[in-house]
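Sharing a structure, written as structure tokens. Questions coming.
Every protein chain except one is present and positioned as in the full complex.
Chain nomenclature is as follows: A, B and C, assigned in order of appearance, with residue numbering initiated at 1 for each chain independently.
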Amino acid sequence: MQKLAERNWGMWLGTNCQLDFELEVPTPLVLMLRPRSGAFQWVARESYTLAPHVPVEEYTDIFGNLCQRLVTRVGNFTIATSAEVMTPECFDFGWGAPFVNVQFLPDSVLTFLLPSRYCESDRFGDLAQEIVGGCLPGYNQVAAIASWVRSRVPYVPGSSFMPISALEVKDQGQGVCRDLAHLAIALCRSISIPARLVVGYLQGLTPMDLHAWFEAYVGGRWYTFDPTQEENFGGRVAIAYGRDAADVSIFHQFGPGIRLSNMQVSVALLQKPSA
Amino acid sequence: MQKLAERNWGMWLGTNCQLDFELEVPTPLVLMLRPRSGAFQWVARESYTLAPHVPVEEYTDIFGNLCQRLVTRVGNFTIATSAEVMTPECFDFGWGAPFVNVQFLPDSVLTFLLPSRYCESDRFGDLAQEIVGGCLPGYNQVAAIASWVRSRVPYVPGSSFMPISALEVKDQGQGVCRDLAHLAIALCRSISIPARLVVGYLQGLTPMDLHAWFEAYVGGRWYTFDPTQEENFGGRVAIAYGRDAADVSIFHQFGPGIRLSNMQVSVALLQKPSA
Amino acid sequence: MQKLAERNWGMWLGTNCQLDFELEVPTPLVLMLRPRSGAFQWVARESYTLAPHVPVEEYTDIFGNLCQRLVTRVGNFTIATSAEVMTPECFDFGWGAPFVNVQFLPDSVLTFLLPSRYCESDRFGDLAQEIVGGCLPGYNQVAAIASWVRSRVPYVPGSSFMPISALEVKDQGQGVCRDLAHLAIALCRSISIPARLVVGYLQGLTPMDLHAWFEAYVGGRWYTFDPTQEENFGGRVAIAYGRDAADVSIFHQFGPGIRLSNMQVSVALLQKPSA
Partner (left out) sequence: MQKLAERNWGMWLGTNCQLDFELEVPTPLVLMLRPRSGAFQWVARESYTLAPHVPVEEYTDIFGNLCQRLVTRVGNFTIATSAEVMTPECFDFGWGAPFVNVQFLPDSVLTFLLPSRYCESDRFGDLAQEIVGGCLPGYNQVAAIASWVRSRVPYVPGSSFMPISALEVKDQGQGVCRDLAHLAIALCRSISIPARLVVGYLQGLTPMDLHAWFEAYVGGRWYTFDPTQEENFGGRVAIAYGRDAADVSIFHQFGPGIRLSNMQVSVALLQKPSA
């Protein structure tokens, strides 16, 4: 909590996400749409409604995300969520924060060193070494990786729907926010720096949508990096954490008969939480 | 999820709990005031505000409760929470649900067989045997215990502030809701029936306050029992689960300089969640 | 525990695994070499020695595996483990065990539905549908997948060292035990059947080595399948479970300066555990 006390908590964000589905058959869904209060953000107000209302269960996954399980009915189905969240005005920089030798990493962080579905870190060692050559081991290496991805792989919002893997992103040479994050994560892990994907809201994103970025573990803590944004502008609300997009899916459907007909996302700066 | 589908989910409750503190020195608090969505209730809308706002962290304890940690400032400090929750209209009965032999209990349930701070189940074997004599092992035994407590230990709201233990409750011969639940839990565990304390809201409680009841594990699931209520009336919103009041404290303060000057609780029946 | 009581527990296996390393620089290792007692096997005797002895820590990962962390010294380094384990004489068959709809899967099983590093289940839907066409949903589908892999992808022990992914295995048309398991797992998950990789010992394997197979969740429990073995012969000792080989690595090294100079594995049938 020490860091909490020192942190600037002055910013309130109001977030909204609405998903409209059309369903031909009842379909099981697993959702991750509920931001958690934690060390970095405080959810002061929240709503989460289903229309029509169906039975829904919530559980916590292995990464600590709150997940909702339900079975939709045939017809139109709408999920509407909103939240008012206190968050730091910008993320912390950690220039010079040192590389943590594997033997000193917390047990729970080790899983974020392993290759995963969309981050084939076992195939990126040479490229990563080339990118970080000469950097101080740790934060500066991750910053070099984020910067390399930002400059070499154009961020093209809306350019893909299905997740593709870091190797495919590199070949394709462009991608959505998730793709760029996957590539950066694979590069970090290939030099033994733990990295994880974050899905959430970014204030001021254009066009507005859900966003994905990543965190890397250096200097004894997680730091935020965004390979799609030139500057550290805007507050962020994290919804879910995982190894990559396979773990962190805003909605995961099981079965073919479902169509997302509309999705609306908004983020507003609030003076304070509503009374 | 099978039970979910069959359950009556028709009731929406709006809950409020406000705590006003006066503080002479900054004091660490651990709070459990955030109801979780789960298998038995759905939190559609929620607010949780601190005035003045201070940094706060949330974590999940070993029983799955969402806990908030913070350090108050000197002066007045108010915590206000509200929620709109869908919940069954009344709890399930399970007459005849059988006793589960210890070897067939899920691992995670075993901890609720052990004696705990306020439930000295290692001292209640004889009394429990006497109470349940002749009952079908399982649900009917628990119902006999709840009924025995209800008839022998008058429920006197407001009669104690500090938790006392089941042995002390038996000697004292009366108690608050928490005391009666502790006594019933100790009796259940002494005959190898897992039992746990629940703290939450009960619609229609007079006088209105936070409430405590218990659950017992028979017939392969948890069933609700309330040793203070003659009839199964009113919806319930669970806030926290634990072995006894030592695990489940709405607010747990560390240090002397804090005074709860006011506490207000309300539960309202809603037509539907607010728009 | 019900199944335990009915299970044939008559077989004792003695297992040995020795790893000899040559190290140019001190290197962090994470090991998974300690079989756990659980519902399916009982470890009656075990040894685990390091020569030279170095400080080592053990922790439990998110899949319940016991993992050992250490930093080797320069020079020769040997890890020797042995165990005497009671295990069923052969694994259970479950012909007809039904498919479990996603909404009825336990929360903890959901993670084994997701694509993972070496099991790109998001790319195998069409092939899987073709393979299982006409099968009763559930166990019989998994058996058809295991059989298809066994007949179409020759098992060539020693043909690869680095893990390759299910897509690569399919292209390559042959593989080691791990490769065939990855392909089968990807096919299962693509039709919403949870599947996980198991690494362990198989009595009678030729040539003797550590082995990999998989389990699928149908009919309310995990069943064992082995796409490399024509018949269900021989007892098995599981060492570790995971989504794929990225999670389950007998030894995971961090850094370049390490060479496995020798590895010896043996499995013997015992009359009883040694006195």
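In this section, contacts are C-beta pairs under 8 Å (C-beta built on N, C-alpha and C of every residue); 3 or more make two chains touch, one makes a residue touch a chain.
Note that the structure is predicted; figures quoted are calculated from it, not measured.
Peer 1: For the full complex, which residue in A:103, A:147 or A:249 touches the chain that was left out?
Peer 2: Counting the whole complex, the residue in contact with the absent chain is A:103.
Peer 1: Tell me where the left-out chain touches chain B, residue by residue.
Peer 2: Contacting residues on chain B, toward the hidden partner: 28, 30, 59, 61-62, 67, 69-71, 101-103, 107, 110-111, 113-117, 119-120, 122, 162-163, 192, 246-247, 252, 254-255.
Peer 1: Please identify, in ascending order, the residues of chain C that touch the omitted chain?
Peer 2: The missing chain touches chain C at positions 1, 4-5, 7, 9, 34, 36-39, 42-49, 53, 55-60, 64, 66, 68-69, 71, 86, 273.
Heads up, the rule we're going with is that only the chains that are shown with their structure count from here on.
Peer 1: Same residues or different residues: which describes how chain A and chain C meet, taking over half shared numbers as same?
Peer 2: Same, since most residue numbers here occur in both copies.
Peer 1: Which integer distance in Å separates the CA centroid of chain A from that of chain B?
Peer 2: 35
Peer 1: Quick one: chain B and chain C, Cα centre-to-centre, how many Å?
Peer 2: 43
Peer 1: Could you pull out the residues of chain B that touch at least 2 other chains?
Peer 2: Residues 1.
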